[in-house]
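Partial complex: the chains shown occupy the same locations as in the complete assembly.
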Amino acid sequence: MKKNHVKELWREGKASVGTWVVLGSPITAEIIANMEYEWIVVDTEHGAIDIGTTQSIIQAILYTGAVPMVRVPWNDPALIKRALDAGAYGLVIPMVNSREEAIQAVQATRYPPLGIRSFGGPRTRLYGGADYFEHANEEIALMVQIEHVDAVNSADEILSVEGIDGFFIGPSDLAISMGLKPGLDQTDPRHVAAVSKVLEIGKRHGVQGGIQVGSAEAVNERIAQGFKFIALSSDEGFLRSAALSALGNVAKDRKAP
Amino acid sequence: MKKNHVKELWREGKASVGTWVVLGSPITAEIIANMEYEWIVVDTEHGAIDIGTTQSIIQAILYTGAVPMVRVPWNDPALIKRALDAGAYGLVIPMVNSREEAIQAVQATRYPPLGIRSFGGPRTRLYGGADYFEHANEEIALMVQIEHVDAVNSADEILSVEGIDGFFIGPSDLAISMGLKPGLDQTDPRHVAAVSKVLEIGKRHGVQGGIQVGSAEAVNERIAQGFKFIALSSDEGFLRSAALSALGNVAKDRKAP
Amino acid sequence: MKKNHVKELWREGKASVGTWVVLGSPITAEIIANMEYEWIVVDTEHGAIDIGTTQSIIQAILYTGAVPMVRVPWNDPALIKRALDAGAYGLVIPMVNSREEAIQAVQATRYPPLGIRSFGGPRTRLYGGADYFEHANEEIALMVQIEHVDAVNSADEILSVEGIDGFFIGPSDLAISMGLKPGLDQTDPRHVAAVSKVLEIGKRHGVQGGIQVGSAEAVNERIAQGFKFIALSSDEGFLRSAALSALGNVAKDRKAP
């Protein structure tokens, strides 16, 4: 089976940097995947992206170096199974708040005997290789989102579940669960402490830490802090910021001479 | 009929600034159209965008202030008719190199007696208004692309054709037709002179000048030069530049501490 | 945040009239939304409409006065989250039969601290406005369907749940749960009594009453009865009835003279 490059980086102790695609366009994904982003997560939680389109996006980036991943809308075995069969090499599962939910995510993601994933999905063998079944449990990266104060409190129970490779912090959702305002740059000490706590627990269990950031500077800080899976903006974010910034420098008075 | 805001700006002697969407995504168009871009051209010449998707993109931006326009793949009456019926308030016609071709573009774009556009296309009346037929010849902006040295030489014959509202210079195509390299910033004196010449001829015939540029600075220069329809980058360009630039500031050494 | 016009009407004590779109076509929705219908519900329960298409339909009607809403296929937090992120200003949740299910619908629909809706979905901010997060809990209309005799019996427990704005009666499903035949015009006293009972309970809790009807006359009767959210037919119903009726008047003997 073709190796999961993100897991290779992790084995070398290196952080990986990727981004999200939320626009549902195979082309935006392809453009970004032709840069040095190490992975692309197709965000089917907040993007209106169906499974057919998810598969098209994954197909569009397979010739690049970026590892294709999917955030499913919910910790639901049907959604997880379909994302994997469409070719995802990694999963991000929203709102995992308890050990039970973590176990359910593992069950859905892993083939027996670790879990209950159903055999099938011939596309996976095209790209992954004929021995996909034998190695998928090992190569597929499973990340659970810690994005609620309840999950922080249960982090030890969650991250000690066998079969989980990483966690991913959604700063905004974590913040609003604490009564703070949403946003990527959270400076409230409670938020900062929660993130640190989860990171430490993850390290103890050999589970990689992931987080969403909004700038290159924040990427570098998070790497320094020990995060290994850092999401820098999204196709939507890149497009919006550049289009806005370009226009900002255009003269407002357009009366021609 | 709902007014064409770009034509209103022109009547006030003002330049308008817009951009292209080439990715075929109603969402990228919607994001940009929610900024202060005054028009969006759906580029069906170089974007793999079918007529169904073109219509979806136009629908997605109708609630914004940006005027929906289409660049058709070719000066072909079937393509022009369909773009208009899908709701385009403006057209950009590639590679118009002669008076005959300019007349053909007008014929396809205008209802009788000016042209041969077929009546139909109920969507136009939804957004445009019940009196769409009565005013479409006047409100629809028709721009022909001057993007070949032959067209420069025939600019006077082309731009004097009744029913043409503007011209649009494709700097790269014009350059390669002259044996120069493609690119938006052309400094070769022959290219510069050709652009100036066409602009002057356009002014003489009351025809608005349009051009593609790559930066806000270039927008401002072109406004100063007298251009009235300036295309600043594209959804693809914005996305690519921002994604690339963000990554440029990320540390290359990602060995975690 | 752009106001929800249906809620404004409710605050003025006025009924709103809308319809369903079940065909999955952004154009049928756009045509209807250009009339005086005050809202459009995209029916993803009985229509084969995916989330990508749901978003396209919503985009297609944003420039009209009709408020975009979605009936999700099931009371499922993933489906609710995605419909909201696609831009729905109102939700109709099928088969809510108990207080627990009503609470679950509220949880999925509302941001913390009222619920668990995840922050994200940049499209909502384009149309809704930059302060979407701050006001969404208030502007989004949440309606639960009372369409089973069990729900009628639990109406008090259901409609007293905080965060529910209205109920919607599906006459056919309610009928078949009672052993009656499906159909919009139910005259069986048990059905009539059940509807009245729910309406009264709704009024007591300040919860708006909604119902499906098949004719303008029935709309007027339901308004008189106190309903505030009345669904008049659907795109499919309109198309079918008109095509059938037109053909009914065509001569059967088509032997030409």
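By written order: A, B and C. Residues from 1 in each chain.
We take it that a contact is a pair of C-beta atoms (placed from the backbone, for glycine too) under 8 Å apart; a residue touches a chain by one contact, two chains touch by 3 or more.
What you see is a predicted model, and the numbers here were worked out from it, not measured in a lab.
The complex in this file is a homo-oligomer whose displayed part has 3 chains and whose full count of copies is 6.
Convention: only the chains that are shown with their structure count from here on.
Taken over every residue number at the interface, the positions common to subunit A and subunit C amount to under half, indicating a different-residue contact. Greatest centre-to-centre distance from subunit C is found for B, with centres as Cα means.
Multi-chain contact residues of subunit A, defined as those touching 2 or more other chains: 24, 236-237, 240.
Within the complex formed with subunit B, the subunit C residues making contact are 26-27, 30-31, 34, 56, 59-60, 62-63, 122-123, 126-127.
Interface residues of subunit A facing subunit B in the complex, by the touch rule stated above, are 9, 12-17, 19, 23-25, 27-28, 31-32, 35-37, 215-217, 219-220, 223-224, 226-228, 232-233, 235-244, 246-251, 254-257.
Taken together, the subunit C residues at the contact with subunit A in this complex read 50-52, 54-55, 76-78, 81-82, 85-86, 111-113, 116, 118-123, 133.
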